[in-house]
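Working notes, beginning with the structure itself.
Shown here: the complex without one of its protein chains, the others still in place.
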Amino acid sequence: MGGSWFRLTTGALACLVLITAGLIFYELWMGSRPAWEQWGLSFIWRTEWNPVRGEFGALPFIAGTLLTSGMALVIALPVSLGIAILLTEFAPRAVRDPLIFIVELLAAVPSVVFGLWGIFVLAPVVQGTVMPFIAGSPLGYLPIFGEPGAGYTLLTASLILAIMIIPIIASLSREVLMTVPRDQREGALALGCTRWEAMRHVVLAYGRAGIFSAAVLGLGRALGETMATTMTIGNSLGLTFDYFEAGNSMTAIIANELREAASEIHVASLVAIGLILFALSFVLNSIGRLIIGRVSRGGV
Amino acid sequence: MSEGVSQTIPLRLRLRFLRDRILVGLCVVALAAAVVPLVWVLWDVVSVGAAHLSVEFLTSLPEPPTRPGGGWAHAFLGSVVVVGSAILMGIPVGVGTGIYMSEYGNNLLGRSTRFLCEVMAGLPSIVAGIVAYGLIVVTMGRFSALSGAIALAVLFVPIVAITTQEALALVPRHQREGAFALGLGDASTTLRVVLPAAMGNVLTGIMLATARVAGETAPLLFTAFNSRFWMEGLDQPTATVPVNIYNYAISPFDHWHDQAWAGAFVLVSVVLVLNVAARTLWARRARFMAGG
Partner (left out) sequence: MMPERMQTKDLRVYFGKTEAVKGVDMEIRPGAVTAIIGPSGCGKTTFLRSLNRMHDNTRSARVTGHVYLGDRDIYNGGMNPVELRIRVGMVFQRPNPFPTMSIRENITFAPRRHGMRRRSDLQDLVEEVLRQAALWDEVKDRLDDPATGLSGGQQQRLCIARALAVRPKVLLMDEPASALDPTATQRIEELIFDLKAEYTIAIVTHNMQQAARVSDYTAFFYMGELIEFGETDVIFTNPKEAQTEAYITGRFG
């Protein structure tokens, strides 16, 4: 009864998923042990990366990932919220469904295609138009922007990442806004609020936990994005905080070097970066999923 | 009367409406900010890619970079084999896990599986590549199509498990009870009644997951690796379309760049067709269910 063969079989398959998750962690841990044994936690904030001398440190890559993903989120979040608000409240029915469809298609374009487009189309535009424009505008005085140079920069990667995470954040946010009870919106309208005011101050506020987790999940996606970043970020090896300079990311350094890494410590250092990436994305995804799960079960 | 009407609206209210219009206008700009890049990317892929598409590109092997011409036939075959193997491995595990989570999942194993599936669906794809590299490539001593397929399967399974669970959850309880009342066991009930009822949505999930892994590049870089020749077996390295796009795009040769665009055209076509097909399949089911 309780132990039917069918239940056991499907349960075994479910266990296989758990085992795989455990195996991922185990492999990342075992594969990176030489790096941890050599440098301990200081591997995380060491800045030198020199395969010839056998010196490795993760900070430039962690910094590059956080800088590009952070900037991508800063750009993508308001855009995504605008899309979600428009599609929930203001778009006429006739165009709404096609627009949802188009935004979701954006999420389906493979990363490597965005990378290809980034190399040959976006990078020249960034070099020729975007960077001179920013440098000439008041934004240019921000310390995160130095002298404009070649088109493969932290900024280029950030822009590509922003484009790639907009559909995810937009569709998650739209789902959050749709779950806000109708009486909240009508309560605001009945008080003489405009549709925008009801959306902005009541519906959005009601869904703020869900919006937060949509942003967290978008950030998680940006952190782990590999090809588009690798192909546009410039792949320099030093630590930089200048969005107009070439940088590097955790995913890019792995993509570039793992297949050619010769020494054990080099491989271990790359896997260690993979472990840090995995941990970061695991934490972000867990937070995002836990909050969104609670929201969809009806809590605030 | 009519010209007096708008003047009865107080100034403050009119300013609020004006502000609302501006803000909704900004939302339209936001939408454009998402749609323009999509159209732009697709336009470049179609115009540049289609221009360099040829029978030779689809059917022959690559030439050395110093010579023009050549094709990606080996990469198309490689992608079909690697992705095909991944989904052959992934479907039983993913669907089975989804069935378990939906039909028996109200316990610790079910809930932790569901949670891990959700987290793994957001796993950076390159991590799957690192693990397959460490466990299979290093152990076997060479790159292989199989290791690439396993890396893709790791990404494929959680998506299929989640969509299967959600598809099965939509099947009304009375259908299950009806089957139990006829004396069917839980295996027959699930396989002959519940799964068929949910088949449209399960297939949608499988197609979307296939589209997703078909475009994956990062997990294949150091697993399936690359090759200039026809694949010689699952235990041998092979070229795939996404990895070829990457390698050709970062090469210094102009005609290779053109081939990268042509490859991107083929890849995007396949991925978008899968997506559109999956979503219209879903839409048809949803309408069917709503219309009774």
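General remarks:
Labels for the chains are A and B, by order of writing; each one numbers its residues from 1.
Going forward, a residue touches a chain if its C-beta (ideal position, glycine included) is under 8 Å from a C-beta of that chain, and two chains touch if they have at least 3 such contacts.
Everything quoted here is computed from the prediction, not taken from an experiment.
For the chain left out of this panel, the touching residue among A:17, A:35 or A:202 is A:202. The chain omitted from view is touched by exactly one of B:12, B:67 or B:174, namely B:12. The chain not shown here is touched by just one of A:44, A:99 or A:193, and that residue is A:193. Counting over the whole complex, chain A has residues 93, 181, 183-184, 186-195, 197, 201-202, 205-206, 208, 300 touching the chain that is not drawn.
Counting over the whole complex, chain B has residues 2, 5-6, 8-10, 12-13, 16-17 touching the chain that is not drawn.
The working rule: only the chains that are shown with their structure count from here on.
Chain B contributes residues 16-17, 19-20, 23-24, 26-31, 33-35, 37-38, 40-42, 44-45, 92-93, 96-97, 99-101, 103-105, 109-110, 112-113, 115-120, 122-131, 133-135, 154, 157-158, 161, 185-187, 190, 211-212, 214-218, 221-222, 225, 242, 245-246, 249-250, 257, 260-261, 264, 267-268, 271-272, 275-276, 279 to its touches with chain A in the complex. Those residues of chain A lying in contact with chain B across their complex are 4-7, 9-11, 13-18, 20-21, 23-24, 27-28, 30-31, 78-83, 85-87, 90, 99, 101-106, 108-117, 119-121, 163, 166-167, 170, 194-197, 200, 217, 220-221, 223-227, 231, 251, 254-255, 258-259, 270-271, 274, 277-278, 281-282, 284-286, 288-289.
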